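For chain A:
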Amino acid sequence: MMLFTLVILPLIGGFLACWSQRVHQDAPKWIAAICTLVTLAFLISIKLTNNIENLELWLVDEPRAWIPRLNITAHLAMDGLSFVLLLLTLLMGLVGLSSAWSEINQHKGFFYGNYLWTLAGIIGVFLAMDLLLFFVFWEVMLVPMYFLIAIWGNENRRYAALKFFLFTQAGGLLMLLSIIALTVIHYQQTGILSFDYQVLVQSPIQSELAKWICLGFIIAFIVKLPAFPFHTWLPDAHTQAPTPASIILAAVLLKTGGYGLLRFVLPLFPESAQFWAPLMMTLAGVSIIYGAIMAFSQTDLKRLVAYSSVSHMGFVLLGCFSFNFYALQGAVMQMLAHGLSTSALFMLVGLIQHRFHTRDLNHLGGLWHTLPKLSAMGLFFGVASLGMPGMGNFIAELLVLLGAFKQAPIFAIVASSGLILAAVYSLRMIQKSFFGMNLNLETSFSDKKSSDNSSKNDLDNSSAGLRAKRLNDAHTHHITDLSVKEGLTLMLMCLGLIIMGLHPQPIFTLVNSSLMEILSLIQSPLQPESPLLEVQL
Partner candidate 1 sequence: MIETTWVIILSFLLFAIGTFGLLSRRNLLFVLLSLEIMLNGIILLFVAASNLHGNNDGQIMYLLVLTLAASEVAVGLALVVQIYKQQQSLDVDTLTKLRG
Partner candidate 2 sequence: MVSASFIFYSFAIIIVTLTMLLVSHALNPRGQKRKNSYPYESGIVPVGDTNIRWNVNYFLIAISFVIFDIEAVYLYLWSLVVLETSWPGLTTAGLFILALFIALIYEIKQGAFNWGKRQQGE
Partner candidate 3 sequence: MIELSALLTPLIILIVLLLAAAWSTWLERRLLGIWQDRLGPNRVGPFGLLQVIADMIKIFTKEDWIPPFADKALFIIAPMILMIMTLLGFAIIPFSPDIQIVEFDNALLFVLALSSLSVYSIMLAGFSSNSKYALLGAMRTAAQMLSYEVFMGLALMGVVVIAGSFSLNEIVAAQSDYWFILSQPLGFLLFLFAGVAESHRAPFDLPEAETEIVAGFHTEYASMKFGMFFIGEYLGVIFISALITTLYFGGWQGPMLPPIIWFMLKTALFVMFFILLRAAIPRPRYDQLMSFGWSVLLPLALLNLLLTAVWQLTLGF
Partner candidate 4 sequence: MSLHYLPAITLNIAILVLLLVIALKRSHQLAFYITGAGLFIACFSQCSLLRASHLSELHFSDELFSFSSMSVVLSVLLLGILIFIWLQLHTWLEKHEANHKEEFYLLLLLAGLGALGMIVSEHFASFFLSLELMSLSFVGLIAYSQSQPNSQEAGIKYLILSAVASAFMLMGIAIIYLQTGSLSFQYLAENLNNTTPSSMLFTIGLIFILIGLLFKLSLVPCHLWVADIFEGAPLPSTALLSTVSKLASFVVLWKLFHLGNWQENQVVLTLIGMVAVASMLIGNLLALLQNSILRILAFSSISHFGYLLILLFLFNHNADLLDNPTFPLEALLFYLSAYLITLTGAFSILMKLEEEKSLEALTGLFWSKPLHAASLSIVMLSLAGIPLTLGFMGKFYLVTASISYQVIWPLPFLVIASVIGLFFYLRVIMVMLSSTQTRHSSPSTAGEVASLWFIILLVMSLGTFPALFADTIKSVVG
């Protein structure tokens, strides 16, 4: 029941948060925070009591019959990879909460409820070992996310939410078809009807259909990742989502795609994955370059960060389909590092938006003078995301490129040009927002003011008193810098990135056995000589 508890805790917390609004306006956020913390504590206690990184690969909850008719089980399990991602999920959940703390003022109960349910869904995705269960979590996490975007988002939120939902749902349906086809064919070949990952993984299916089934999975995952042709939901969703939702979306939700690739596509379809690898690597390359170029041409900060995500997640895709140990490690590392850096960037953008009510690069500038702490943080994360050595991102990208080079040098070369482009857009962002003249902040304010009226956002605080206060702030330039809470959160994330960059070993130790397992299933010709070698970094 340990792992079930992990899912159930935020689920119950969500209901409590919903209900508690009747008791007090602020009760939901405290409940959400406490709930997340408890879950986190529980996760760590599980980790401490069951030594995962040691030989034992899986920390398994015994499968419980769920739909015995089709031998579908409620089977949860955790290995190093899951643990790392769960840790990321819960930590980022806390970060999101901290950014939601003062930003969300309407329908708090429902907001925190949805927030926790999203987390529950994501936790479920990382734990589910039964394919159908996995699918259920996969879809279920979308619904509250949809609500988060559609209710608390920015001006164009409905469109964005719908687009997000449709894209992922379409991918999900393909995955459902693939799951069923996989099971059925597996049954035909082995006589065992099971949706269980650990059963299915033992005997990969031999069928003409395998390729297409594999493609179904892949599409579902790269929609979520997102890779090039399926990425269009991402900029909209990120831009329109409220900051906490953006953080969850960028930091965790995207990772479920990468996780799916690592966990399901590679081990279940070793041959088909090889078959699709060239295509996927091409897509990865295109994503990296395209994302970077698009990021460069954005003026909206959130959109910029969103496109940079496309670029960064391209590395994950590249890593996954390079079929070697370095690349896989890199992919995992990239997921973690990207989770931290991007969510931090989103949080910063959220803070800026909260203060200046604009995300437009052209209306910002010279923030360094007004908000030195915030700008410093911005600088740090901007640099981190462009892959400065010493941060987690650098290690990740390096490893991916290293692995990819072994497999397909051309893609590695193409992808590495993405790094250069990353430097270009990151620096542009930094330069345009934090440095330069403090250009007409005031006029931008009055502009913003009028446009705020016209494009009226229901959920913006538009009560007269607050508007007057805001105007007052603008006139006196009384814009506060980072509060202690925000500063602390960001500092911690800095710390995380730096630790990842300087001492990635603990993470590698955690995930190595899982990755080894995956690799051994692929039986790639490029076996790593010894896992100890890479760890020298």
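If you want to know what made the cut, all candidates are chains of the complex that A comes from, given by their letters.
To be clear about the criterion, a residue touches a chain if its C-beta (ideal position, glycine included) is under 8 Å from a C-beta of that chain, and two chains touch if they have at least 3 such contacts; residues count from 1.
Keep in mind it's a predicted model, so treat the numbers as computed, not measured.
Trainee: Which numbered candidate, 1, 2, 3 or 4, lies in contact with chain A within the complex?
Mentor: Spelled out: of the options 1, 2, 3 or 4, chain A touches 4.
Trainee: Spell out the residues on chain A that touch candidate 4 in their complex, using ranges where they run on.
Mentor: Residues of chain A touching candidate 4: 65-70, 106-107, 110, 132, 135-136, 139-140, 142-143, 146-147, 150-151, 158, 161-162, 165-166, 169-170, 173-174, 176-177, 180-181, 184-185, 187-188, 193, 458-459.
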